[in-house]
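All protein chains of the complex are present and in place, except for one that has been dropped.
First chain written, first letter: the chains are A and B, and each begins at residue 1.
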Amino acid sequence: MRIVLALLKKEFLQIKRNTFILRLLILVPILQLCILSQAINFEMKNLNLIVVDLDKSPSSELLSKKFQASRYFILREITHSQTPALQEMEDNKVDLVIVIPTHFEKELRGGQSPVVSFVADAVNGMKAGLAANYAANIFMEAAGELAQQLRLPITAKSFNIQTTYSMWYNPILEYKTLILPGLLAVLVTLVSGLLAALNIVREKEMGTMEQMNVSPIAKWQFIVAKLLPFWLIGLFEITLGLLVIRWVFQIPLVGNLALLYAFCGIYMVLILTLGLLISNASRTQAQAMFLTVFFFMVFILTSGVFTPVESMPSWAQTLNKANPIAYFVDVCRRILLKGATFEHLKTSFLSMASFATLSLGLAIWRYKKTHVDS
Amino acid sequence: MSALAAFVKKEFLHIFRDKRTLLIIFCMPIALVMIFGVVISTEIYDAKIAIVNASSEIHSQKLIEKINSSNYFKTVSYLRSSLGLEEVFRAQNIKLAILIPQNFDKDFGNGPPPTLQLIADASDLNVATTLIGNASNIIQAFAQENAPPSGAVLPFQITTRMYYNPEQRDVFMFIPGILALVLMIVSAMMTSITLVREKEFGTWRVLSSTPLPSVIIIVGKLIPYFLLSSINACLILGLAVFVFGMPIHGNPVELFLVCLLFIFTSLSLGIFISSIANTQQAAILASMVGLFLPTTFLSGFIFPIENMPVWLQPVAQIVPAKWFIEAIKRIMLKGAGLGQVLTQIYVLAGMATVLLAISIRRSRKQAT
Partner (left out) sequence: MVQIENLSRHFGSVQALDNVHLHIEKNQLFGLIGPDGAGKSTLFDILATLRLPSSGTARVHGFDVQTKANQIRKRIGFMPGQFSLYQDLSVLENIRFFANVYGVAFEESSPLIRDIWQQIAPFKHRPAGKLSGGMKQKLALCCALVHKPTVLLLDEPTTGVDPVSRKEFWEMLQTLKSQNITTLVSTPYMDEANLCECIALIQNGKILAINSPAAIVAQFEFNLFGVQSAHSNALINPLRQFEKTQHCFAFGKMLHLTLKDACATEKDIVEFLEKQGHKNVDVWPMKPGIEDCFIELMQS
């Protein structure tokens, strides 16, 4: 125990002396949390629109004007020729071009169902689809007015189903609600994981390893002493982040914080031991860096922070059961936003705990004191 | 052999003697592109939902069948009333509930349209919106199918053409971003530690006492990594085209040149980090923490820039990946030529120049 304390003291001293790292550990994640979260939004608004009105009739004008009032679209202009509008699309200046054909009103009156065409910039497929949908909705609303104005026959029965929707668990309806716990998880994971991964291999490179190896320190003492400082720092960062989320972003944190911390504790052990394993297996800091970054990038991008886990193919979702960050993000959301209890999260807890134990065991076992030329 | 050639040779020797890192440098981009290309998407299939059916006649049954037969949804819970719905959300982690009212069968086609309620788990607003959209589509389709021919809803038709991406494939939106992210991270990481290593191992002191100018040192370090990254760029582009089916409507050579420019900018970014950091640890943390998230968030990779708050947009302009993504999307999907992406080219080249200039200044050998 005394030995562990002595080792701990050394690790903390090293960290404290390194002001660059300290600043990186504390300032940068919080800064990024505040700034980057502002970038998040999937809302489709400010869609640039051009209406090409080839008919120039009262009906087509009525339709065109409808888009001016829409909150999704910015009606850039109403022109009367198609080519320049499409050129704007090439130049990335417009997302949707609506073409109202010539003889539009005439064909409407004659019951001949004229064809309005939408041309969407589908480089962003989802955006294009949504733009087309919104536009179609606006048309549907306008259809009633048009029918009245032109005195068109309306069918007596409309086989319509209306849908209304409500959103639960997100009273402010903010995308940030989702992203912030996930972002916090990513930041803490990256920083802690990298620090752990670089730690042992740095001593190998600098040559201070040999001193450790000839001392009577037991393997488990060594590993625990390496883990603890980063573990504490990680939890500290999570606390800071939660405070920021609560006070700066005003997002109510509904659930059981003690439960969250318990989970965080287990999660950090897993992440740090993974880092240590990589550190052990690497000969240079460069190698450790690349390996860590690779694994963490994969974990992070498949964890559901940016794109939904539900959109991944099923084999990927299965593999994701081995992704610690996915668990963390999921549990974070469920505790903080939905108030889930331990009962609900039992499986996640168990999985995490078993991974963490396994990883810790591996890290201790693989740490060889005799200098094997790896 | 000239000093520059000797320096480049030395760098190559360092690189090739570390076989493990070499392997990682090539495998990593390939693996990352493969994984992300396959895994990152926003389309959702088999979402877990609950159906609350207060009516029980034939129409509601048909609707439920239609919902179940679509591959968008997987119903994991059936309820007769909305009591207990909250618990289902929590316990089974469903993302959407569809509530069919008691009067559904009675009202459908017989009077005012019945109203279905959709309740979504909006903690992921994006998923919620997508699911609601999918559900609405299915419900509307159901309405159309079951309406007699005379019950047309609109007096006119709408046709939609999706330009540049007719199948609206997700990959087209993400692959350019993935390319940018992977190329940038790998390139920047490689060069971010190279200068610092010399400082940490003491060879920098000896180098500084020789007449070798800092410019040569920096250029000498860039060259080998530039070659390595170019190979990576080829591999990744190959994957994008042959595995993910990205088209190249523009000129492939011009596309490759733009990639090379971006690599150059990323390498310069790495060297810049290397010139300001004192330890490898600091350089690694700075490049990872400083580059990965901002590039992912602010480059337009996943989140559209036009929707960002006004004050954040200028910040997004300094992310090199943003310009690169714009340029390759235009070249690959819209068939643009170099002339149309000149702005992007100038910006990337400008960034690289500034970064290199600062790096050379900061690596001057006489410390004050």
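Basically, a residue touches a chain if its C-beta (ideal position, glycine included) is under 8 Å from a C-beta of that chain, and two chains touch if they have at least 3 such contacts.
Because the structure is a prediction, the values reported are computed rather than measured.
Visitor: Of B:210, B:278, B:317 or B:343, which one is in contact with the hidden chain?
Guide: B:210
Visitor: Of the residues in subunit B, which ones touch the absent chain?
Guide: Contact residues on subunit B toward the absent chain are 1-3, 5-7, 9-10, 13-14, 17-18, 201-203, 205-212, 365-368.
Definition applied: only the chains that are shown with their structure count from here on.
Visitor: Report, in whole Å, the distance between the mean C-alpha point of subunit A and the mean C-alpha point of subunit B.
Guide: Centre separation, subunit A to subunit B: 11 Å.
Visitor: Which of the residues in subunit A end up touching subunit B in this complex?
Guide: So the residues of subunit A in touch with subunit B come to 18, 20-21, 24, 28-29, 32, 35-36, 38-43, 45-46, 89-92, 104, 107-108, 111, 113-130, 132-133, 136, 139-140, 143, 146-147, 152, 155, 157-170, 173-175, 177-178, 183, 186-187, 190-191, 194-195, 198, 202, 205, 282-287, 289-291, 293-294, 297-298, 301-302, 304, 306-308, 310-314, 316, 333-334, 337-340, 344.
Visitor: Which subunit B residues qualify as touching subunit A in the complex?
Guide: Listed in rising order, the residues of subunit B that touch subunit A are 18, 20-21, 24-25, 28, 31-32, 35-36, 38-47, 89-91, 93, 95, 108-110, 113-130, 132-133, 135-136, 139-140, 142-144, 146-148, 150-170, 172-173, 185, 189, 193, 197, 200, 277-282, 284-286, 288-290, 292-294, 296-298, 302-304, 306-309, 312, 315-316, 326, 329-330, 333-334, 336, 340.
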